[in-house]
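Let me begin by handing over the structure; questions about it come next.
Just one protein chain is left out here, and the rest sit where they should.
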Amino acid sequence: MIINHPLLGPRDAAEFIYLGDASLIDRPDWQDEDADEKFYEYGYLRDNPAGEHQELWYHEQGDRSWLLVTRNTLTHEISKVELARDMARARGRSK
Amino acid sequence: MRYSAFKIFTQGLTGNKGWKPVWREPDPKPEYDVIIVGAGGHGLSTAYYLAKEYGITNVAVLEKGWLGSGNIGRNTTIIRSNYMLPGNEPFYEMSMKLWENLEQDFNYNAMISQRSILNLIHSDAQRDAFIRRGNAMYLAGADAEYASAEQLRQELPFLDFDNARFPIKGGLYQRRGGTVRHDAVAWGYARGADSRGVDIIQNCEVTGFDIQNGTCRGVETSRGPIRAKKVAVCVAGSSGRVMAKAGMRLPIESHVLQAFVTEGLKPVIPGVITFGAGHFYVSQSDKGGLVFGGDIDGYNTYAQRGNLPVVEDVAEGGMAIMPIIGRARLLRSWGGIMDMSMDGSPFIDKTDIGGLYFNGGWCYGGFKATPASGFCYAHLLAKDTPHPVATEMRLDRFKRGHIIDEKGQGNQPNLH
Partner (left out) sequence: MTQVNRLTGGQVDRSQTLNFTFNGKAMQGHPGDTLASALLANGQRLVGRSFKYHRPRGILTSGSEEPNALVQLRSGAHQEPNTRATVTELFDGLTATSQNHRGSLEHDLMAVTDLMAPFLSAGFYYKTFMWPKAFWEKLYEPAIRKSAGLGRLSMQDDPDSYDKGFLHCDLLVIGAGPAGLSAALAAGRSGARVILADEDFAPGGRLNAETLEVDGMSGADWAAAAIAELSAMDNVRLMTRTTVYGAYDHGIYGALERRTDHLATSDGKPRQVLWRIYSKRAVLAAGSTERPIAFGNNDRPGIMLAGAVRTYVNRYGVTPGQQVAVFTNNDDGWRTAADLAANGVAVTNIIDTRDAPAVCDVPGARHIRNAAVMDTVGRKGLKSVTLTSGQVIPADCLAVSGGWNPNVHLTCHQRGRPTWREDIHAFVPGGDLPPGMAVAGAANGSLTLAAALAEGRNVANAQIKDLGFTASRKAAPKAEDEPSDGMAIWHIPESKNRAWVDQQNDVTVKDIKQSYREGFRSVEHLKRYTTLGMATDQGKTANIPALAIMAECTGKSLQDTGTTIFRPPYTPIPMGALAGRARGKDFRPFRLTPSHDWASKNGATFVEVGNWLRAQWFARPGEQGWRDSVDREVEMTRGSVGICDVTTLGKIDIQGKDAADFLNFVYANAFGKLPVGKVRYGLMLREDGICYDDGTTARMSENHFVMTTTTANAVLVFRRMEFVRQCLCPDMDVHLISTTDGWAQFAVAGPNARNLLRKVVDEAHDISNEGFPFMACGEVTVCGGTPARLFRISFSGELAYEVAVPARYGNSMIEALMKAGEEFDAVPYGTEALGVMRIEKGHAAGNELNGQTTALNLGLGGMVSSKKDCIGKTLAARPEMNRDDAIRLVGFRPVDRSVKLIAGSHFINKGDDATMANDQGWMTSVAYSPSLGHSIGLGFIKEGHNRKGEIVRAVSPIHDTEMEVEIVSAHFIDPEGERLRA
């Protein structure tokens, strides 16, 4: 596979390390009332869709960017690649 | 029709025209006691043991494609019970014992061949871990044997003992481990279930569940609705997709594992050998092909195919321990979708929805579990309590903190 890195252009997927679902960005607040339940869901439950999937890849053999890749799990087509840090901010993880 | 050498003889004399279909092709009835979703190895063995051990025969096994088309039809055929943790090892040892009597039990030669499995050891820490595991196997009534490097050099002189990047320092044998003709397992179970009255319905895709007031009353299928008192999902590889139809999220990701076979060769290796410092395991089929595999590709996928980096990584692992295979040719590669669970261990459990049961999360270890998985699932369906060897294979174990993590990799499925 080829991942079109937003800063570096197309790179072979072998340069990257895969982590998993982009929901791993959405780490719950430890002080929430139902933090136990939320952390269980965060840590263990996955949508695991057959189709479009947002997921995290790390450019280990490259610039060390974490990327948020939108990829189809049936066809492997990649429709979007973004910097995970920007997406984390967009998902409200700014301090 | 009972199979025997005599039968083959008499059929041979009469032009092999008297063989009967191994299974019927029934139309679905409107209602069953139990519907099993998925006619893979586990689904068919569940049906077989439900009928044979628990006397429940008003059962349908619904299959989207052809029976045996899941991972029972695309694995690397290895059986073993070399697990370590209490939540696993007794279960896999039960499975091994069922394998050992299976052919006589279902009157079908699945070519169960206990030619041994050997895990190579390449470091002192790995040796410590394998000794721990070997001892755990003993405690659960299984067999294990430690082999020194010198012993292995005698037994397997073709391994790379003199020029290896990661020297072979010993190995853990399970002599009762080995291989089985995988498709024949599906066929043997299907034949046994069918002859006891189970309807195996191929080309019948489950498109939804009929859930009312928190209770599952049947399924919607491509061949119309079918009612059932109990619905047992058994579709490892597709668990996420199917259970989503019941509104459930699972502690499972779908990943692809590639497998490979070389052209047929005269005997090269006796049993199963696994490399401990890279991703490679290999056995030789009775037809002569070296059957091998390595690690999953590592990204979520439902496509039954992989990519080149893993193909080459696996071949490198092979050449690293067995440089004699350089001129053997890879004949075919394929991929199967694995239910990779969050701790590398499976589930055989009820769900929060009444009448809906779940069996899945087998990672790439489902084949060896086929008999025990079916047996324990049948037990659960018949008695509504877990079989004693499967008490820990529960969906709620992560919430409770009871993790069965053989590899110690944590809640990242692609590392198991």
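Each chain carries a letter (A and B) given by its place in the written order, and its residues are counted from 1.
The definition used in the following text is that a contact is a pair of C-beta atoms (placed from the backbone, for glycine too) under 8 Å apart; a residue touches a chain by one contact, two chains touch by 3 or more.
Quick caveat: nothing in here was measured; it's all calculated off a predicted structure.
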- Item | Touch criterion as defined above, residue of B:117, B:184 or B:348 at the omitted chain | B:184
- Note on the structure: Among listed residues B:32, B:49 or B:108, the absent chain is touched only by B:108
- The missing chain sits against chain B at residues 3-5, 7-9, 11-13, 15-17, 19-23, 25, 65-66, 68-69, 73, 86, 89-90, 103-104, 107-115, 122-123, 125, 127-136, 138-141, 144-146, 158, 160, 163-167, 181, 183-184, 187-188, 202, 262-268, 277-278, 284, 286-288, 303-305, 307-308, 311-312, 315-316, 318-320, 323-334, 399-403, 405, 407-411
- Of the residues in chain A, which ones touch the absent chain? 1-2, 17, 19, 24-25, 27-28, 30-31, 35-36, 39-40, 43, 56, 58, 60, 64-66, 75-78, 83-86, 88-89, 93-95
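Everything below uses one rule, namely that only the chains that are shown with their structure count from here on.
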- Using mean C-alpha positions as chain centres, tell me how far chain A is from chain B in Å, no decimals. 30
- Which residues of chain A touch chain B in the complex? 1, 12-14, 18-21, 40-41, 43-50, 53, 55, 71, 73-76
- Note on the structure: Seen from chain B, its contact residues with chain A in the complex are 240-241, 244, 249-254, 298-303, 307, 309, 342, 398-399, 411-414
